[in-house]
Structures are given as C-alpha cells and as structure tokens.
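Yeah, one chain of the complex is gone here, protein chain that is, but the others are all in their spots.
Letters A, B and C mark the chains as written, and numbering starts fresh at 1 in each.
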Amino acid sequence: MSRQLMKGNDALSEAAVRAGCRFFGGYPITPQSEIPEYLSWRMPEAGGTFIQAESELSGVNMVYGAAAAGFRAMTSSSGPGFSLLQEGISYIASAELPAVFVDVQRYGSGLGDIFQAQGDYWQATRGGGHGDYRMLVYAPASVQESVDLVSVAFDKADQYRNPTLILSDASIAQMMEPVTLPEMREHDPNADWAVRGKHGKPFKRVTSTMYYIEDFDAYIKGKYDEMAEAEQRWESVRVDDADVVLVAYGISSRICREAVEIARGRGVRLGLLRPITLWPFPAKAFAEVNPLVKAYLSVELSALPKMVEDVRLACEMKAPVETFLGGAHIPESSAIVERAVAILNAQR
Amino acid sequence: MTGSEKTSARMTQNRELCKGCGYCILQCPKDALSFSSTVNRKGYNVVDIDQEKCIQCAICYTVCPDSVFERVEA
Amino acid sequence: MLSITCAGFGGQGVLTAGLLLAHVSMESGKEITWVPSYGSEMRGGTASCRLRIGDEPILNPFFSAIDALIGMNQDSVDTFQGAIAPGGVLIANSSMVRGGAFRDDIRVVEVPATEIAGELKNPRGANLVMLGAVIGATGLVDAEEFADGIDAYFNKKGRNNPLNRECFMRGVQAAANA
Partner (left out) sequence: MSEKLTPKLLVEPNKFCPGCGHGIINRVLAEVLEESGLADQAVGALAVGCACLMMDTFGTDWVQAPHGRAAAVAVGVKRMRPECCVFTYQGDGDSMSIGFSETLYAAIRNENITAILVNNGIFGMTGGQMAPTSLPGQKTTTSPKGRDAATTGQPLNMIDQMKHLPIGYLARGSVASAKDINNLKKYIKTAIETQMNGGGYSMVEVLSFCPTNWKMNMEKSVAHVQDTVKAIFPVGEFVKNGERTDA
C-alpha cells in the first residue's frame, strides 16, 4: 500500500473500519471530532452503523449493545466526555465484552482547554469507572502508530473479552503524517456469547459475569494478571549505556526522541524508554537499562506528575526518579537536555 | 355450550407458585376462588378453586402475576 | 530537515498551502509532519500550520526555530518573524506586509502574492504564489516537479485550475529574482 498523508484522527478512524469495526456511537468534542465526522460517512460506506448519540452516556451504551450483539464497536471522546464514558466502560468490562475506546487527551480538569496534554493518565490506567477492572491502554506516538495500535486494540479486546483504550492526545490526533493503511478485515460477529436471539439454544445473558463465574475474585484477578504479564509493549532508545533515561509516551516521547539526539550529539548519554502500553506499564523494559543509570526523568505534559508513580515502581527506585512537566506548554527538547545535564551535574 | 364441552376444560393450579396476593379472588366473576387454610412451601396462603362454580373463563390465569393457573383440556 | 511555518488570516489558504507542501514533499519521498493551529483560531484571526520536512523520520513535530516562514499578512510576520532562525528565510506577501521592519540576519523574499494572483485572475491563488516563492528560495523540491504535484493534487480532487500552476511558477520566479 502506498503512503498517504492523513490526520491522526482520520487515520485512526479508517484503521478502525479496516480492523472490522462496524459500529460507532459517540458525541463530538474537540479535539476528537474528526473521528465521528469521518465515521459518519465511512461507516455506512463499509456497511456499518454510525450514530451521533445524544450524549456520551448514550453513545457508550450503544457501543455496549453493538458489542453484546457480537460486532466490533468503538467510541471516542476527550477529557470531559471521557469522564462520562466511565460508567459504560465499567459495565462493558464487567460484562467481559470487547470494545475499543479512544481518549484524545486535552488539557485540564473541568472544561480545561482543547490543546494537547497528558493529564488523563490516571483515569486511563487506573480505570475511571467503578470496581475491579482494567483496560489495556495503548499510547500511539505517531499517526502510523495510531493506525497500527487500533488494530491491536480490537484484536486484544477480542482475545481477552475486555475493553481496550487508545490514549491519544490533541497533537497526535490533529497532526498529519504519511501513513500506510492496512488491508480491510472482516470480523465474524457470531461469537457464541453474542446476543442474537436464542434460536433453540439456552438464552444468553450479557451482564456482570460475576453472577455466573465461580470464585470470581480469583478468576478476574487471574485474567488481569495474565494481561499484565503478556501485554507490555515499549520502545527503548539507547538505554543500555544511558546515564539519564527519559520516560515518556505519546507526543512527549517525540520531543524526548529529539532530546536524545541532541544530547548524544553533545556527548551526554541520554536514553529514552517509551511505554506503548500504559496499562500494563512496561516494567520489563527497565531490565534493558544500564544498571549504572544515574537517574530517570519522567516527562509528562500535565500540571501534576502522574506516570512518574509507575516509573518509580517499575525501576524499584534503583536510581533517583525526577519529573519534567510540560503542563500547558510544549517543552523544548533542548530544555529536557539541559535538565538531564543539571541532574548529572548535581550528582557529581 | 353443551355439557360435554363444559367439562372438556378445567382450571388447574400450581399452588407452589402462589404468593397469596388474592388478585384472582378479586377478579373471579363467579366467586369460585377463596383463600384456603393451606400454606405452601413459600409460606403463602394459597387459593382454592370451587370447581362447581368455576366456568373456566381463565380470568384467574389472566390476572395472576405468578402463573398459578392454567386451563387444560380434561 | 526544514522547519516551516505558514501563517495568515483565515481564508488566505494558509492551511492548504501547508498541506500542498506536505503532500508534494511526501510524493517526492520526504518525511513530513504537519501540525495545525486549531480551535478558536478557526473562527477568524491568524491561522497557522507548522511543517517539518526531511529525509529521515521526523522526531519532534514541534520547533521553536523556523527555517522558513510563509507570512501571508502583517500579523503573521509580526508574530513569527522573531522565531526565524538566523540565516532563515521569510517569504512575505508584500501585498499585505508593508511594515518594512525586517530582521537583517534573515533572508527576506518579498512577493506581492495577492496582486500577482489578482493579475492572473486567480485571486484565491495567492497561497500558491507564496508556495512557489518558498520552493524557489529553499530548493526543497525541484520547482517543475512540485508544480506537477500541485496539478496532481487538484486533479485528484477533480478541480484543477491551470492558473494554479501559473501562480506557483510566478512565485518561483519572484524568489529567483529576489
């Protein structure tokens, strides 16, 4: 397939259709509105269904219904709307249905603002909804990865019968990059658990599986433990000899990649660990790091440090862990380098 | 209605399903239903059918929330 | 790698100019990132987009030092001129940019893009004149090849105007003469 220039949101939408997604129910909110806009024409073209729901609450429950019927279904939102999806996500997780969610992060709590940020980390990785569930959380750092990970998200949702999340941000969603799209795939909606009328067989109940599974506590813990062990994904850049390892995902990892290049050009041994899954956090990646590393620096575009807590746990505090916060402003890659140098100088 | 047709159907009841609400007694047009002194396994006073008065209209079937009554061919 | 900002007011085709630059660069095998300003700015005022174009995959799509600025109006030149790297290029639409106070450590190419587009009876083609100037000034892609790319882009959309190419080539010439 040839490369095309596509906006992150558009490319992700097309990739969802090509991954066999045939239902979208959702509500516009900047900076993810291109997703419902794109799917409003593309879904019917592909034989699927698009509904502009009256609210995120309704949209997520339409997804619940379509997923219960056995079809690949998704919705997307941002910040305030993502908060409204949490109720439905908890139910879908509890019913052990596959579905894909997209949160294109924007800045701030409350209304906040529409520019890029990474402030939904806790909500995404800890489960913004109630009870005992987790979502596999994928953090694309490019338009191409938005495409690639949406396929993975659908496949993993099916494999574990569990909702999965693409945690994007306004930068990745709004920017254009060349992208290669995958071939169209069709999904068989007739799983044995899918509601479609009982047709002479015992009737099916899609509800919290805890009602029907013995020793549910052990069962559900086992399921999420298995995911945590098997599904960690990351990319590491020059960490084996690094004195300072940056940890960053999504758009901030792009800035950190540049920082690594700049630093290496100056003889500063900087490396980068880029989590591709945020849950499970790729703790295994830290085994690749130079055992003599002098510090970790968690680079996050939020006002409060969040991912840094996972970094501290994953590195077992074998080296100091510091934070570099972008907040409302895109940091300069050179400022990250300066910070790393300052950390090293302070240790001398 | 001939005599033989009248006796070809009869109302039956599954007393174990009864919750003793008495809605059937209120609605029976022939006063054929009444609370008995029998208590079922759920602890409810169940309803007796006076088959002499019963005309098999099945209103008790229609109003019963608990599917106690059925009209069956004899 | 080149870091380019296109800026002007809404309706001047600023985002389209950036898109064309990105599309045609991609067709000639380059790596690109294109980042729009969006949101409240969609409702008037200054619109801008920033591109990075290079031979290697682009790491950071953001930059603070601009290699080339396409300034379609006075506001955008006032806003972004200070961010141009020393030795960088400013393509100024001199039909609209008459402030005159240009930095002396940058190369300034003044092109009366709006007037040229008007002369060519293609008033919406001012952005293409500016694009021609940036290609002429930077040598990013061969000018004829780029012009073919513009034709292909608009043909694909089913609405190519032969005057688009003419606007573009006039921009190329303007840069050559500057």
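Quick note on the criterion: a contact is a pair of C-beta atoms (placed from the backbone, for glycine too) under 8 Å apart; a residue touches a chain by one contact, two chains touch by 3 or more.
Worth saying up front: this structure is predicted, and the values here are computed from it rather than measured.
So which shown chains sit in contact with the chain we cannot see?
Listed by label, the shown chains it touches are A, B.
Considering the whole complex, which of A:Ile29, A:Ala46 or A:Ala67 touches the chain not shown?
Considering the complete complex, A:Ala67 is the one touching the chain left out.
Which parts of chain B face the unshown chain closely enough to count as touching?
Residue positions of chain B that touch the missing chain: 5, 8-9, 17, 19-23, 26-27, 44, 56, 58-59, 61-67, 69-73.
Contacts of chain A with the missing chain: which residues?
Residues of chain A in contact with the hidden chain: 22-23, 25, 49, 51, 53-55, 57-59, 61-71, 73, 87-88, 91, 95, 189, 195-200, 203-208.
Rule of thumb we're sticking to: only the chains that are shown with their structure count from here on.
Measuring from the mean C-alpha position of chain B to the mean C-alpha position of chain C, what distance in angstrom results?
Comparing mean C-alpha positions, chain C is 88 Å from chain B.
Counting only residues that touch at least 2 other chains, which ones in chain A make the list?
Where chain A is concerned, no single residue meets two or more other chains.
For a test of understanding, state which residues of chain A touch chain C in their complex under the given definition.
3, 5, 30-31, 114-115, 171, 174-178, 251, 254-255, 257-258, 261, 330, 332-333
Any idea which chain C residues touch chain A in the complex?
For chain C paired with chain A, touching residues are 19, 22-23, 26, 31-36, 38-39, 58-62, 64.
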